[in-house]
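Right, one structure below, let's go through it.
The complex is shown incomplete by one protein chain, all other protein chains being positioned as in the whole.
A, B and C are the chain letters, set down in written order, and residue numbers restart from 1 in every chain.
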Amino acid sequence: MEARELIARRAAKELRDGQVVNLGIGIPTAVANYLPEGVELILQSENGALMFGPTPRLGAQDPDFANAGGQPITLLPGAAVFDLAASFGIIRGGFVDATILGGLEVDQEGNIANWARPIAPGKYTPGMGGAMDLLAGARRVIVTLQHSSKTGSKVLKKCTLPITGAGVVDLIVTEKAVFEVSPAGMVLIEIVDGVTVDDIRAITEADFTVSDQLCAYQV
Amino acid sequence: MEARELIARRAAKELRDGQVVNLGIGIPTAVANYLPEGVELILQSENGALMFGPTPRLGAQDPDFANAGGQPITLLPGAAVFDLAASFGIIRGGFVDATILGGLEVDQEGNIANWARPIAPGKYTPGMGGAMDLLAGARRVIVTLQHSSKTGSKVLKKCTLPITGAGVVDLIVTEKAVFEVSPAGMVLIEIVDGVTVDDIRAITEADFTVSDQLCAYQV
Amino acid sequence: MDLDAAMEKIHDGATIMLGGFLGVGSPLRAIDKLAERGVKDLTIISIVNAHPAGNFDMEILYRHKQVKKLITSHSGTCQIALDQWAAGETEIEYFPMGTMVEKMRAAGSGLGGVLTATGLGTLVEEGKRKLTIEGKEYLLELPLKAEFAFIKGYRGDRFGNIQYRGVSANSNPVMATAADYTVAEVNEIVEVGVITPECVGTPGIFVQAVVQGNTFEEHQRAYTDQWVRAKLLK
Partner (left out) sequence: MDLDAAMEKIHDGATIMLGGFLGVGSPLRAIDKLAERGVKDLTIISIVNAHPAGNFDMEILYRHKQVKKLITSHSGTCQIALDQWAAGETEIEYFPMGTMVEKMRAAGSGLGGVLTATGLGTLVEEGKRKLTIEGKEYLLELPLKAEFAFIKGYRGDRFGNIQYRGVSANSNPVMATAADYTVAEVNEIVEVGVITPECVGTPGIFVQAVVQGNTFEEHQRAYTDQWVRAKLLK
């Protein structure tokens, strides 16, 4: 299975029926495709909707219905739409049960960096969008990212890029492992089949402890 | 003419066609009955509407349409309704061109007292409602009140009751006179027929100067 | 959910937001049920007090001596509330109306506070931090939240989506966001999907229970009766 699909499938297991969830762009968006049987989410989209449905087929699209990625979308029965002030009231006010976000880097202090790639001194792209608000407001923060980039581990002692949120990450899901993060530190709770704890240590810059209940990656 | 009607008629002359106006309870409400020919206001009501119309007749009332006094009301074509957050956004944000409020006391520094009659030490009634927000946000504040109470002048050097707004009053309309108020002080600009400046001085505790353009009370 | 079930959590000493504005958009059935249940020592957060003609909406809570404290912008429309207060039986805390709304909005939308010029130079300043921004003074107003909110909508669905009608939304939407447990009383409970997305005034995620209140016909009758009694309709 491709890494991105694996991560999305694993992250999907974190979600419970009826939860209000905001999914970031990229891998997180794919999480919706792998929800366990009986789990229906209330998807919140920061551009102003609750209860998004699937992408419409050509002919069923509506010019005034799109998601936070600018893609045409449908609404499910029971949906609500609102302006951005209301949308971020929901996000900041603690009404989003969980958010799943991608990350450029994540660290053992629960910091996440995903808004700022430097393109020149003091110049960063693409910007934080709604991510900083989600990190400040969502009750549970799940970060999905590939374990390593070409240059090394993305799971660090300390993020090197400008961070998006400080000490906010609850769970890290990579294609190799799952870590819980708390003020006490990072704990390895799952590893994929055929990989050892030592293997994880070898590819992870961050310090972590290993859970008593360490088990196989749940997909 | 009765004092209250005189005051309402005079205050009505301050309003211009198309202005957004919030009228307080009492004399100010009556102002709407005396608007000059060709002046149509956009009445704002703090409970959440723009463009109130007249009181309905029995049979035409609607349980979900009332004004800020709890009285049944109609809406004119072009009306908008909204919640209190939006309503006070309009008020605080400077979108109300003028407010006309009643007063228990008013003073030469532009202070107005109209929210707090003491009923026991530290206990005041009836409360400020939306008046403090209106005084902070409206572009022009017109106070309508009878010149004197049983115990003396209501136009004072300094309010004795807890004030509702500090230095906010632009115009004072009583049944005897009209005063402009600015940081430079209070200026008498109109007096009713048969009353002299000395008469006004005799019944007014506040200090005031007399306008070069002092003229007859406009009704 | 039925109203009795929705009420089970309400306890003596609870802090309760009541939606509505002088009785309009008020959860009349829920208020009567609060009176029937007889919970005591309530802190009531209501933007104003009962309808001035009396014998309506929250007045019954004073008659039953259930109110320990009222947090409001205006108390003067309910004589029995003033009598109990003058007698020292209850407390009243005032906030300017717009300030009170922003305080509830701050609580519901995760803001630590807002800066407003409303109340500057008045008793409202007491005990509050003042900040100067670009030469202008403001009061720092902090969030106001509650354990419970009873709100009133026109229609509601199983998800808790609420539609409002006319000028009766008033304090209801903001209160729904600022309470831990929000009960919405509606004139009609409809199937999910009947309320179009644009007409949802309060999304269901803010509402823990939707209960049947007066039907729309009963609702019309209640207000007509009140207004006729108060000589507000000719």
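Everything below uses one rule, namely that a contact is a pair of C-beta atoms (placed from the backbone, for glycine too) under 8 Å apart; a residue touches a chain by one contact, two chains touch by 3 or more.
Since this is a predicted model, take the numbers as computed values, not measurements.
Considering the complete complex, the chain that is not shown touches A, B, C.
Across B:Ala12, B:Ile42 or B:Met186, the residue that sits in touch with the chain not pictured is B:Ile42. Only one residue from B:Gly38, B:Gly59 or B:Gly78 touches the chain missing from this view: B:Gly78.
One of A:Gly38, A:Gly127 or A:Pro183 touches the chain omitted from the figure, and that residue is A:Gly127. Against the chain not shown here, subunit C presents residues 102, 106, 110-117, 131, 133, 136, 138, 140, 142, 164-166, 197-199. Although one chain is not displayed, its contacts with subunit B can still be listed: residues 20, 42, 49-50, 75, 77-82, 88-95, 136-137. Even with one chain removed from view, subunit A keeps its contact list with that chain: residues 45-49, 55-58, 61-73, 81-85, 88, 91-92, 111, 116, 119-120, 123-133, 136-137, 162-167.
What we mean here is this: only the chains that are shown with their structure count from here on.
In terms of which chains touch, the assembly is arranged as an unbranched chain of neighbours.
Centre-to-centre spacing of subunit A and subunit C amounts to 37 Å, using the average Cα coordinate of each chain. Remark: subunit B and subunit C have CA centroids separated by 27 Å (rounded to whole angstrom). With each centre defined as the average position of its C-alpha atoms, the distance from subunit A to subunit B rounds to 55 Å.
The set of subunit C residues that touch two or more partner chains comprises 105. Shared interface positions of subunit B, defined as residues touching 2 or more other chains, are absent.
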